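Data block below; observations after.
Removed: one protein chain of the complex. Kept in place: all other protein chains.
Chain nomenclature is as follows: A, B and C, assigned in order of appearance, with residue numbering initiated at 1 for each chain independently.
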Amino acid sequence: MAGLYSGWNRAWVVAIGVLMMIVPAAAQQHDPFYWLGEINKASAVMVVERGIVPKELGSRIADAVRQVIATGDSPGAVRSGNYLVIEDALTKIGGPDMTRLHSGRSRQDIGATIQRLAMRDDLLAALDRLNAVRAALLGLAQKYPNAIIPAYTWGVQAQPITLGHYLTAYLSAFDRDAERLREAYARLNLSALGAAALGTSSFPVDRPRLAQLLGFDGVVENSLDANQISPIDTGAEAVGIASTSALTIGTFIADITQQYAESKPWFLLTEGELTGTSSIMPQKRNPSGLVFLRAQASTVIGHAQTFVLVAHNVAAGMSDYKPFINPKQGNQPNNVVRELTDLLDGFRLLIGTLAFDEARALDEVNADYSTTTELADTLQREADVPFRVGHHFASELVNFGRAHGLKPSDIPYSEAQRVYTEAAGAFKLANTNLPLSEAAFRRALTAENMMRVSQGLGGPQPAEVARMIAGQAARLQADRAWLDDQRSKLKDASAALDAAFSALRNP
Amino acid sequence: MAGLYSGWNRAWVVAIGVLMMIVPAAAQQHDPFYWLGEINKASAVMVVERGIVPKELGSRIADAVRQVIATGDSPGAVRSGNYLVIEDALTKIGGPDMTRLHSGRSRQDIGATIQRLAMRDDLLAALDRLNAVRAALLGLAQKYPNAIIPAYTWGVQAQPITLGHYLTAYLSAFDRDAERLREAYARLNLSALGAAALGTSSFPVDRPRLAQLLGFDGVVENSLDANQISPIDTGAEAVGIASTSALTIGTFIADITQQYAESKPWFLLTEGELTGTSSIMPQKRNPSGLVFLRAQASTVIGHAQTFVLVAHNVAAGMSDYKPFINPKQGNQPNNVVRELTDLLDGFRLLIGTLAFDEARALDEVNADYSTTTELADTLQREADVPFRVGHHFASELVNFGRAHGLKPSDIPYSEAQRVYTEAAGAFKLANTNLPLSEAAFRRALTAENMMRVSQGLGGPQPAEVARMIAGQAARLQADRAWLDDQRSKLKDASAALDAAFSALRNP
Amino acid sequence: MAGLYSGWNRAWVVAIGVLMMIVPAAAQQHDPFYWLGEINKASAVMVVERGIVPKELGSRIADAVRQVIATGDSPGAVRSGNYLVIEDALTKIGGPDMTRLHSGRSRQDIGATIQRLAMRDDLLAALDRLNAVRAALLGLAQKYPNAIIPAYTWGVQAQPITLGHYLTAYLSAFDRDAERLREAYARLNLSALGAAALGTSSFPVDRPRLAQLLGFDGVVENSLDANQISPIDTGAEAVGIASTSALTIGTFIADITQQYAESKPWFLLTEGELTGTSSIMPQKRNPSGLVFLRAQASTVIGHAQTFVLVAHNVAAGMSDYKPFINPKQGNQPNNVVRELTDLLDGFRLLIGTLAFDEARALDEVNADYSTTTELADTLQREADVPFRVGHHFASELVNFGRAHGLKPSDIPYSEAQRVYTEAAGAFKLANTNLPLSEAAFRRALTAENMMRVSQGLGGPQPAEVARMIAGQAARLQADRAWLDDQRSKLKDASAALDAAFSALRNP
Partner (left out) sequence: MAGLYSGWNRAWVVAIGVLMMIVPAAAQQHDPFYWLGEINKASAVMVVERGIVPKELGSRIADAVRQVIATGDSPGAVRSGNYLVIEDALTKIGGPDMTRLHSGRSRQDIGATIQRLAMRDDLLAALDRLNAVRAALLGLAQKYPNAIIPAYTWGVQAQPITLGHYLTAYLSAFDRDAERLREAYARLNLSALGAAALGTSSFPVDRPRLAQLLGFDGVVENSLDANQISPIDTGAEAVGIASTSALTIGTFIADITQQYAESKPWFLLTEGELTGTSSIMPQKRNPSGLVFLRAQASTVIGHAQTFVLVAHNVAAGMSDYKPFINPKQGNQPNNVVRELTDLLDGFRLLIGTLAFDEARALDEVNADYSTTTELADTLQREADVPFRVGHHFASELVNFGRAHGLKPSDIPYSEAQRVYTEAAGAFKLANTNLPLSEAAFRRALTAENMMRVSQGLGGPQPAEVARMIAGQAARLQADRAWLDDQRSKLKDASAALDAAFSALRNP
């Protein structure tokens, strides 16, 4: 239905356009033909090293493999990911002896290996985009670390916090997601090659060497596990992380969305690429990008559940959950991770267009009574009034204020004194006079004061926010270094494979 | 990843090929541009009839609408589904006055209407393919109505039944699915047009007339419901039916799949289009089509759940669950119904390649003790032995037979007599002699006898099977007639719209 | 974890208390022992009528059945739902001949029958509570039919509507749910009894008579379908309706919840039973009941998906999806329907505590520009200005107003004139003077006017709201009559069964 949205309407069109300008994650990854070429190169090197194939034949096989790859790389060529199609091309070049390359292999282990090769890139791509999201959130946090905003519990204004505090909370969640992705990567970057159909073979295949040549950190040891069992749990783990990340993004979107129900939000999408208008309602500036992104996040979760369904209640060895499944099925773990990558990229864009109105946010805090916790705390801290007594006084003060349509700053001091006396009396305190001067009372009700006196580890006060921003920036930097490191290792392995493969040429 | 599977291997390639040869349901349906054209034609007729637009201007609007449709219908033209793009084209032809066509409309009600127009065709297409599945099952049932097969409870052979009995059970479920689709259709084929943004308008828009012109059976009365509430529940209903149907298809697939775990199945896919081979295992003839179809069925269920997620916990008026959503989202109810249609078509193909081995099925029955229920029934019916006594005797007989590796027909009569005497004694019966002759005893243990003596309504005996096959055939015929009838009505409405629209030309 | 919430805090405690005071749906339904008694009574009548059991023995069986029921009904007695436990009790009373009652039956068909007997009551109970929800919504609609409230698209204020309009939109959805429940009931109230294990039997069991005795409207014809196939699709249908209804309730909850993000909501839970306070924040009045209810709605959806998972990818005859499954499993369709019933009851309670602030709702409308659609409509209707021109003028007027922090009513007429002239010029209109007097201009921007001039079928204007309220009230009355009618029929059937069973006593 893409056609429904192309055309005249600037905002809608651009919204879609922008989302399309994000090069979809799937388009940036290698295709199965590429991976099959790498696998064939690695196999050629190994079968010669282990004497399964004589050097001379190995050289001819290498030539044929090289030709087939070159043909596939030429413009407009068909690039099959089916080994039997490739084998047919090899045989046409060099006769039936070419099939010795396949000694101790099967499409089953090739499929399992390609799935891991592709997923390893997919996980790294997701991490890359996750790091970009973290950078965008950090940027916003660094711009307004100490701006005061309302925070909510049960969906109701609870206490003021600072924007830096709010954003580092989400940064912590995305830091955990990065950790989960790295841990999944460690279980994933292992080779299935040489497992053959499921039980290895009678050829002296060197599985660790194949793994090394393909940049894997090791092998999936048990060959049945490699082909049949591990695709289920490693797939479920990957889609589970995608789903978890989408849930957190959805929470952030819900926070922003709730602003739009008000006539004057303090967090708004900058009018432009991600907003839309109406064909009938002249006043509308719709946060289309926000709605699209929420639907994308829900879809990631739904597709994660779809993979679980595809892998559910089928015996081992079935192909439902495997990468070489009906292409119409389209919900393999790789696709879900790629959808997460696209979601992260859209989210990063959205953060980039978020306009924050500091004054409006403070107005919202001042329009409600969310500083009264600190009034009770002040009474205990400075005047030794037990917490429950101060809490009761503050609660009655709120009832009075709301009943009279007053903001906290509008409540007469004399009324505060009266309410306190009643409250202290109800608890039978000896001294029932409000033990705060008017100035102290007024100060205790301001959000600025509440931020200043806050002193808990991890709280919204400037010192802690600065510390947490610095901490998250350091963690991001470390994660970026880790990612660079992995990519370097893969690049080095690829170069080493090319060198070993080239060396087959002249035996 | 389609490329992974194209090429040399006949079976895999063809399996995919065949699934691709099924023209996907989405490709057979009208696009939003088409529906927008129909809606504009209907609006043009109505605004003139109701005097919202003078006849002369109506004639010019109609000309412009006609031109825009013709342009979109020309080869290679862009066919936008966005009204504002179309309006821009209309305005270029006839100036701002063209926009009076849009009086009392919005992209919101247009979107809701297109969604219903498209879904109405999608539901009819699904019904069409469901009817084809029913015809295929009926064909198989009519070919072997009385062939004996094992039936299972708790996954273990339970009793023999007949193939006609087995297949009419599934036919009953698909008959119920057809009923559900028709009932959903009745709630669906109602018009949202004229609801405008959500609150109708101050123009005297004639919503019932618009509905009539577009072939709807009526209107969605409340305009807020039309745009915002009903898309949720009617969407959830449609995907729920798709999910239910996929569950039943999955059950049938599981029945067939379990055959393949045996070295000699009695239900097999004919080797060919839907089966595959192995690059390494010479003996393999894989039921690839069966596995693909199961994954497709699971995917329908997962995508149905995805729509529920997309519509979940969002306030009214959000667009998550609506048809004019981010095209990347791709899980709208229409898509799920189209995936069901494709699943039904694949299932029909699969039924067409199912080869049934009558002798092998009977062997499977004879290899186990699933007729012993009738032995106990015979004892009560013919020799007045209480059921629990006969059941106990038969159970002990089975224990004896299995312990000695005997099939039912191999058990010596004398052993049966001995076992009976012990069983009758345990219940303290007066007569502890087996009250069946050897012939009667032998006969009571055959599957053929069990089918013959069965007499319950809806049972596996020939008379009931014949009656149920005839009944299902009649229900199928009625459903086909209903479908033809709906399509005729829609065709007639379309012709009437064209006539009324043509009449605008010369006012 | 119930203990976490019992005690001192009034609101939380009472919130839970109230939810507990709702007698849970499960507690109001008959248990399997009861249904087994009814089934045994019906079987006793039928086996005598059909001569499977002689009258004299039938009389003795009936006596034993009566004794066993009486024993189970005595205080503190174990009430087994397992037929074999009951048969043991019968045999202890009357010897092995009692087991002839079971002729042509199995625990399989008994299980399938009990599931339908229980589900039939569950569906009727859900309908009963759904009708109560509709009555509560109708009451609210009748109280404030024409109160003006904002409506939203894309989560942003769109146009004013009336409360009666808003509520009748939801009433329409619940009316469709009632229709779906009645249609499911028609497919459900059919008897499986006599299907035996799956293939009926060689006894002349009269299945239609058994159905009649148990108040069923007919039989599930095919015996394999009765026990093995139909539990899947009828179960999936029932949980699908529950899920659909929960989605709609969740939408309503989201509408209300979004109010709470503002410091001054216009829709609030009356402080009391469904609201809570905070142990630390003195100002908090939390809408706990709303949050609980949303979690309950999400749980209904999750449990519906759980049933689908339980029935997914298992062969026919498996018991995963059947009623006589592991009691720890706890997600059978009946449970999900009962959870829906409890959700509906909680929702009804919540509607009862909703306090609506008419003035605040109008303020919210007046604080934004959602009437500007009508300004453009007025220009076309009264001054013949093409819609797109009026829309452009209004859009520019909104930009001016927002940039200057003005409400619609604050915009100087002279500025409106200036903006109009520019807009008309951009479209090259001949007349570029605003063709509305200041009074007409002001009036066009009021919500009251917009409601008054609205004239579409199903719109928010008083006449249509009154008509829709009356229509929904009539539909509710009809549904209540239908429900009473079904319950009467079941009561009559139960009395007829008791009479026929009593007649066995003295043959």
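Please note the rule applied: contacts are C-beta pairs under 8 Å (C-beta built on N, C-alpha and C of every residue); 3 or more make two chains touch, one makes a residue touch a chain.
Remember, it's a predicted structure, so these values are computed and weren't measured experimentally.
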Inset, instruction - Taking the complete complex into account, tell me which visible chains touch the one left out. - result: A, B, C
Inset, instruction - Have a look at A:Gln67, A:Ser201 or A:Ser494 and name the one touching the chain we're not showing. - result: A:Ser201
Legend entry - Option from B:Asn313, B:Thr341, B:Ser454 or B:Gln486 whose C-beta touches the chain left out: B:Asn313
Legend entry - Per the touch definition above, residue among C:Arg100, C:Arg207, C:His303 or C:Arg348 touching the missing chain: C:His303
Inset, instruction - Using the definition of touch stated at the top, determine which of C:His102, C:Arg116, C:Arg348 or C:His391 touches the missing chain. - result: C:His102
Inset, instruction - Sort through B:Ser59, B:Gln212, B:Thr373 or B:Gln472 and give me the one touching the missing partner chain. - result: B:Thr373
Legend entry - Residues from chain C at the interface with the omitted partner, ascending: 1-9, 12-13, 16, 19, 31-33, 78-85, 87-88, 102, 105-108, 114, 196-197, 261, 278-281, 288, 291-292, 294-296, 298-299, 301-303, 305-310, 312, 314-315, 318-320, 323-332, 342
Legend entry - chain B residues touching the omitted chain (full complex): 152-159, 257-264, 276-288, 290-291, 305, 309, 312-314, 364, 367-370, 372-373, 375-376, 391-395, 397-398
Legend entry - Touching residues (missing chain, whole complex) on chain A: 87, 91, 95-100, 102-104, 108, 151-155, 158-161, 165-166, 168-170, 172-173, 176-177, 179-180, 183, 187, 194-205, 207-208, 219-230, 232-234, 236-237, 240-241, 243-245, 247-248, 250-252, 254-255, 257-258, 294, 298, 301, 305, 308, 311-319, 373-374, 377-378, 380-381, 386-389, 427, 429, 450, 453-460, 468, 471
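As a working rule, only the chains that are shown with their structure count from here on.
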Inset, instruction - Rounding to the nearest 5 degrees, give the angle of the rotation that lays the CA atoms of chain A over those of chain B. - result: 180
Inset, instruction - State, to the nearest whole Å, the distance from the C-alpha centre of chain A to the C-alpha centre of chain C. - result: 36
Inset, instruction - Name the residues of chain B that each touch 2 or more other chains. - result: 87, 102, 108, 196-197, 294, 298, 301, 305, 308, 312, 314-315, 318-319
